[in-house]
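Note that this complex is displayed minus one protein chain, with the remaining chains in position.
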Amino acid sequence: MENIITKYCIIQNRKVIVNGETQFEDNDNLEYGKLMKSIYKHYQIKYPKYFKMDNLSKLAFLGSEILMQNKDNIQDIDPAKVGVILQNTNSTIDTDSKYVETIRDKSNYFPSPAVFVYTLPNVMIGEICIRHKFQGENACFISKDFNPEFITEYVTELLDEDKIDACITGYADYFDGKYKAMMFLVEKNKENRKDNISFKPEIIKNLIK
Amino acid sequence: MNTIYTVSNNIITSLGFSSKENFDALKKGVSGIKETSDPEITQIPLNVSRVDSERLSNEFNQIGNSADYTRLEQLMIISIHDALKQTNVDTSSGETIFILSTTKGNIDLLEKNNLSFGKDRIHLWKLGEIVSNFFNSPITPVIISNACVSGLTALTTGAQLLRKGKYKNAIVCGGDIISEFTPSGFQSFKAISPQPCRPFDANRDGITLGEGAGTIILSSEEKHVKEKNPVIFRGGANTNDANHISGPSRTGDGLYYAIRNALTDANKTDENIDYISGHGTATPYNDEMESKAIAWAELEHVPVNSLKAYWGHTLGAAGIVESIAGIYSIKENCLIKTLGYSEHGVSKSLNIIKEYKKTTINNFLKTASGFGGSNAAAYFSELNND
Partner (left out) sequence: MEELIQKIKEQVIEVLNLEDVEPDDIDTDDPLFGDGLGLDSIDALELIVLLEKQYGLKIEDPKDGKKIFYSIRTIAEFIENNKK
């Protein structure tokens, strides 16, 4: 028995790659907002709240939507036992800067609650949880670079200790126009099979190369 | 699985620069909240709990050059330094990991467009580097930014890393500063009380913010324990309401699961919990939600308080400093009164601590909730008495 990656999704360089296959590519050099909307439409997502999200939450949300589409196995898992554990590098500095603009000019001072609410990196996790009613272990870790060793150890421990039965994990970051999401749907305790993608750091490093 | 000892701790807030100084103030019912009109922080008079800046500089200059470190870095470094002084833990060995918790880090640099510390200094990973490098740590620190539950998430992460021996010691430090950013944001939510906050009270009308740093050093090694009956971190859990990104669940389900899972993680099967250190931010919704979660967990009879009217809501430091107050409640066998509370204002009848009182305390449950629907709980108890 082992913990396995049943689906993974990489969003970067204008592409969406799912389980190794390029499912979407932008050839029109769209700016970020339009690019993400394009991906939203490509996957026929219908979730109006998406349009209220900040750049980071949009990215993480889309990654998780793609992981959760047509996912029959996970329907049997109690959403209260699904965790969302993500790593990130630049927190919400992008959104923080936008928020600061709403308070910078004291003669035109209108702090925006809709922007402020997104100035915490764990809110992207909150959005994923709300969408799928996931109530399990949650954490947002910040590191300069994606750290597959840390995240696999941390999530494996949660799975092996029966605290969660599945997990959406990986990395999502947006800063200064640059974006990268590497997200994995991990399920615990599956029979060893040749075509399993084991939830191990060396395997993850290969998948994201 | 290794036992997780809480070996030493430190609190730095408006009420002082040591855990003892802070807890003494709590015992006397002294609050560190004061009104300010400082334009660096607020456009209108604001109740807030701030660390004495002059004392901060003086204290820091005894161990480093305050000109080279931001306000938050100084707070966290002094706090860790004080906690370390009480132990023999070696931060330069590969056996000790730093775990830092913060919501906004050096956000004051961003809002002032201050590049004098370099453009990377606004990043939380850089904050982690600066703090852990000060103590010659060879290991990249773990940094947690999980809204107001960050401190408890940091403690549960520390315990996880120590339980199976990945590391022997964890320096868990949480901190946040007061600047213009966070108060203005909460003001846009109409969530800040015009008066010092009143947790669980019928007339509560919002939060009071505070700044500070708190450090708890966790160790799996008995050799670092000085007390006969040390306080053990027994278990913890983090959950999500999955309801709304800023409003808490109406049923309290996320927090209830956190409490239940934390007690399960702690192998706590009986109901003998002596004290609950609640989150109690004094917003109408949070305190009501919390009362529901506590009632659902069948813990309405357990003495519960919120310490937010002493220190304000210290965000990334809250889970740590309030847990330290719990540890001191055990050490000194006492319960701190819920400052700001006079008339019961939540739908469930809870056993709110109304006066300071001496009584045997062997354990406590700490709870927290935050933006993004996050919830966390942690259970601590004495080694010899659970």
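For reference, chains read A and B in written order, and residue numbers begin at 1 within each chain.
Criterion: a residue touches a chain if its C-beta (ideal position, glycine included) is under 8 Å from a C-beta of that chain, and two chains touch if they have at least 3 such contacts.
This one's a predicted model, so the numbers in the text were calculated from it and none came from an experiment.
A.B. asks: Which shown chains does the hidden chain touch?
C.D. replies: Its contacts among the visible chains are A, B.
A.B. asks: Sort through A:39, A:117, A:142 or A:164 and give me the one touching the missing partner chain.
C.D. replies: Spelled out, the listed residue whose C-beta touches the missing chain is A:117.
A.B. asks: Out of B:27, B:244 or B:331, which touches the unshown chain?
C.D. replies: B:244
A.B. asks: Mind listing the chain A residues that contact the chain we can't see here?
C.D. replies: Looking at chain A, the ones touching the missing chain are residues 48-52, 110-114, 117.
A.B. asks: Take the complete complex as the reference. Which residues in chain B touch the chain that isn't displayed?
C.D. replies: Contact residues on chain B toward the absent chain are 188-190, 244-247.
Convention: only the chains that are shown with their structure count from here on.
A.B. asks: Which integer distance in Å separates the CA centroid of chain A from that of chain B?
C.D. replies: Result: the chain centres lie 27 Å from each other.
A.B. asks: Once bound in the complex, which stretches of chain B touch chain A?
C.D. replies: These residues of chain B touch chain A: 43, 103-105, 107, 110-111, 122-125, 128-129, 140, 142-147, 153, 157, 160, 164, 166, 180-181, 184-189, 237-246, 253-254, 257, 261, 265, 370-374.
A.B. asks: Of all residues in chain A, which touch chain B in the complex?
C.D. replies: Within the complex, chain A contacts chain B at residues 79-80, 84, 88-91, 93, 96-97, 99-100, 103-104, 106, 109, 111-113, 116-127, 129-130, 132-144, 147, 150, 153-154, 157, 161, 163.
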